[in-house]
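Yeah, one chain of the complex is gone here, protein chain that is, but the others are all in their spots.
Going by the order they are written in, the chains are A and B; count residues from 1 in each one.
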Amino acid sequence: MKRRHYIRPLDIERGRIDMTHGSGGKAMAQLVEEMFVAAFDNQWLRQMNDQAAFAVRQGRMVMATDAHVVSPVFFPGGNIGSLSVHGTINDVAMSGAIPLYLSASFIIEEGFPLADLQRIIKSMAEAAREAGVPIVAGDTKVVEQGKADGIFITTTGIGRVPDGMLISGDRARPGDRIIVSGTIGDHGIAILSKRENLTFETAILSDTAALHGLVAAMTDRVPDIHCLRDPTRGGLATTLNELASQSGVGMRIRESAIPVRAEVAAACELLGIDPLYVANEGKLVAICADADADALLRAMSEHPLGQNAAIIGEVFEDEHSFVQMETAFGGMRMVDWLAGEILPRIC
Amino acid sequence: MTGAMQYVDEYRDGELARHLSGKIAKEVHAERQYRFMEFCGGHTHAIFRYGIADLLPPGVKLIHGPGCPVCVLPIGRIDSAIALAKNPRVILATYADMMRVPGSHFANLIRARAEGADVRMIYSAADALNIARENPAREVVFFAIGFETTTPPTALAVRQAKCDGLANFSVFCNHVLTPPALRGILDEPDAMLDGVIGPSHVSAVIGTGAYEFVAKDYGKPVVIAGFEPLDVMQAVLMLVRQVNSAHAVIENEYVRAVGAEGNMKAQALMDEVFELRESFEWRGLGWLPWSARKLKPDYAEFDAEARFGMSHHAVPEPKACECGDILRGVRSPKDCKVFGTACTPEHPIGACMVSSEGACAAYFSYGRYRAA
Partner (left out) sequence: MIDIGGVQKEISLELLDDVAVGDYVVVHVGYALSRLNEEEAQNTLALFAELDGSQE
């Protein structure tokens, strides 16, 4: 690849994104080459085409896309960059597919510090490398000050589903067991606590993580998992309601079985929020046949990202698709769809 | 779920819950019903969130009262707040609960914001003062609502504003009082209440003495309860005992935080800044005398209603809405024809569905599986 000649190197330390970086000219080419391509560094990006070409094996492909507008952009445990890589990998992985490639498009506000952009890009590169999923195509746009609140990132991912695998939200059946892979509420609280100036004795970090390794370990042990979903915006409650609705079944869960960190519970108490509705970025919900539940739970607990996995409830017949919960206190309550709670820009 | 919150977790203990449940079951007289109203929205929320009704014998009915300040604010006053927000000079600072409350024509503050109104969500009255300081060229109006728990903080903010000479700050005052509302309920013959579970935080401010009139004038017992679920159950037990022995006194279950006199400092603050309105309209309860507050003449300069020449328009309730009866405890959410169909938390028609502490919203979100 011929290297273009740039008169001055980018001033990462003190420089800022300005309108020339989005114009398609040399400034933009330099930005792309010296920051994005250099960090993501793979054969596709090095070719400097507008698209990436690759061969696909026969079989079913999966595609998913996610936009990330999280504020603040840097939060305990991660940033918008790592979040955008993990989020889309996870959406692909929830079908049981092996994630193959990612693309990333950036909308950056004029004035955004290059140092911050560098941090974000480095995070993305690291996350992509760790996950083994290269970022093979991308786009950058710059908008005037005030039009984009820093930076928005959209990632799209594709993957290939192993033959015979059929994981889908409509496959939950009465008698199935519901398993969650670990503690809930960590990501949303990490974000909110930064916004609300809460401090912690033991810091709450976002749980943002790529889950395809965990999913592979799970499908290895139990090939016929019925449903998989990661409870992001809207939390565990929303995901369970979605699955119940799609499958036309009801669910009963036990509050005492749901893993929640003590500090997350306390923060929720202070902020007046129910942890069931708080976003997670490194957890998943699995629904499987009763007979497979113990094996699946074991497979999850043995994986580093599933250490606190727990069986939290069962699926039963219910034409209303209600999700009900036995409270730790002893009474029953519904766990309804989120009723328009205003928790902006969590992911 | 695990937790390490002292003086919180212990009051949610499941085993003690079963124990109390057993005690209540043993002491209720089988041949009669016990109708107790929990006045406070926080209690309504706790009752549904913890499923307390499941732990009470069938003869004990919990009636949900109007202690939800969001729910009892009339449509006309919400319209006024929305109009204020739409004024380009104004920044309206409001508690988050008010954002989705529908005014006339299903307008609300969220929609107003989308249309360009500057509406800011705040957690405390002090935040409103900060916004005023940071925006000297704009008029900052604090949309003040709530019973006697949020009133002292507003008083503090107004006093601070006067101290600092903060000329661009004002308050749209909708603070209401608990005892007159209780009277309004008890004057209602259909309610047929046997006792009242008194609010927790309000009582910490006004003291248990404020409820003596319930026993004296109406012959009904009141038990002030903390808002943890065990507190509520213990209060139910205490009410059952009073009813069984034909007693009617004011008892305090929340002794750890509430005294007979309440928080005198907070009361003095309220009296310094506010005076009572002769009459105020309550959604569902109609016009109640001496039931709400407005700024005293000394602080009149901070009164948004004066500053912006606001007039109050009474707006009739939507026809299908049964909120009035529900707020008075005469009917239950399931009795309302539009409950769960045309009226849901996402698209609320009436007051009771609007706030998470409203009876209909709590029942919809936590308990409607019982009706199905």
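The rule is simple: contacts are C-beta pairs under 8 Å (C-beta built on N, C-alpha and C of every residue); 3 or more make two chains touch, one makes a residue touch a chain.
What you see is a predicted model, and the numbers here were worked out from it, not measured in a lab.
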Exercise. Which residue among B:His201, B:Lys220, B:Arg283 or B:Arg368 touches the omitted chain?
Worked result: B:His201
Exercise. For the full complex, which residue in B:Arg35, B:Arg111, B:Arg138 or B:Arg241 touches the chain that was left out?
Worked result: B:Arg241
Problem set entry | Given A:Val180, A:Leu243 or A:Ala265, the one touching the chain that is not displayed | A:Ala265
Seminar exercise, completed: Contact residues on subunit A toward the hidden chain run 193, 196-202, 262-263, 265-267, 269-270
For this session: Could you please point out the subunit B residues that touch the chain left off the display?
Result: 3-8, 10-11, 16, 19-20, 23, 26-27, 95, 123-126, 149-150, 152-153, 156, 200-201, 204-205, 226, 230-231, 234, 237, 241, 244-245, 253-258, 263, 265-266, 269
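Heads up, the rule we're going with is that only the chains that are shown with their structure count from here on.
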For this session: Could you grab the centroid distance between subunit A and subunit B? Build each centroid from C-alpha atoms only and quote it in angstrom.
Result: 38
Exercise. What residues on subunit A touch subunit B, complex-wise?
Worked result: 196, 255-256, 258-260, 262, 265-266, 269, 275, 320, 322, 324, 326-334, 336, 339-340, 342
For this session: Quick one: which bits of subunit B touch subunit A in the complex? Just the residue numbers, please.
Result: 1-5, 8, 12, 14, 17-18, 21, 48-55, 96, 99-100, 110, 121, 123, 229, 344-346, 356, 361, 364-369, 372
